[in-house]
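Heads up, this is only part of the complex; the chains shown haven't been moved.
All chains are identified by letter, namely A and B, in their written order; residue positions are counted from 1 within each chain.
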Amino acid sequence: MKVLCLNGPNLNLLGEREPGVYGATTLETIRERLEEQAAARGVEVTFRQSNSEGELVTWLQESRRKYDGVVLNAGAYTHTSVALRDAIAAIRIPVIEIHLSNVHAREDFRKQSMIAPVCSGQISGFGPDSYFLGLEAALKCAQACKKNEDK
Amino acid sequence: MKVLCLNGPNLNLLGEREPGVYGATTLETIRERLEEQAAARGVEVTFRQSNSEGELVTWLQESRRKYDGVVLNAGAYTHTSVALRDAIAAIRIPVIEIHLSNVHAREDFRKQSMIAPVCSGQISGFGPDSYFLGLEAALKCAQACKKNEDK
């Protein structure tokens, strides 16, 4: 099984950016731990980050032929991007929406997610653990998809 | 470690109620699997369901002395109950909000959660797996709490 982990704008600053909100762990550290967790389960994880909405859309589009699931931390684009929403609806593999912080406890505009209605599910508020729980969720959804296709 | 798993109104009908939305697994089956999962990790899980908002509030209040964390599927009360919100804010152990269905892909009134801002985090959309991921999340949050207290 292969899983794509996509990260949106400003997540490259993780560990340095507003640590009171987002914690002190860097994205590089999360990537390493996620790869370990994946390896232990015989799964391959590809990890990417971009500040560009269009590039994230393109990566999502390409994922439909290459991956069994996506763990997506869309960052700021979560709340405004119809383009990401359309890309998720267009590809037919499960996409898990994750957030480091509890977005529901922050500004009002962060409570709205443009992509939530087309994702398989959401996980938010657990810091780096949101990634690890997200990987578990992606694997379960991908297995359920495979079962359905086998029928 | 001890975790309380609380279930709100109509969840006792699970497996029978709108299976297209909520799946065919019963709450009893979820309880059994969750207890197995917990036992394998040396954790004790208590599992309860009530249709009464007041009873759920009381159980949450009582949990603050007896449990290290709560996995809460508040069902319909998620969207309207200020009383549950106040109870969660009053007790000081981590509460994980979970949902079987992807609430963001349903009616508008289900997109609003009164309790989300005071929970540690949310997990929704993975069917019975929301419970199992919720237990993992609760354990991680409880461990983090303990570490903070030890300091």
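Simple rule for what comes next: a contact is a pair of C-beta atoms (placed from the backbone, for glycine too) under 8 Å apart; a residue touches a chain by one contact, two chains touch by 3 or more.
If you're wondering where the values come from, they're calculated on a predicted model, not measured in any experiment.
Of 12 total copies in the complete assembly of this structure file, 2 are presented in place.
Assume only the chains that are shown with their structure count from here on.
Between the CA-based centres of chain A and chain B the separation comes to 23 Å, rounded to the whole angstrom. Remark: chain A residues 102, 104-105, 113, 116-126, 129-130, 133, 136-137, 140-141 touch chain B in the complex.
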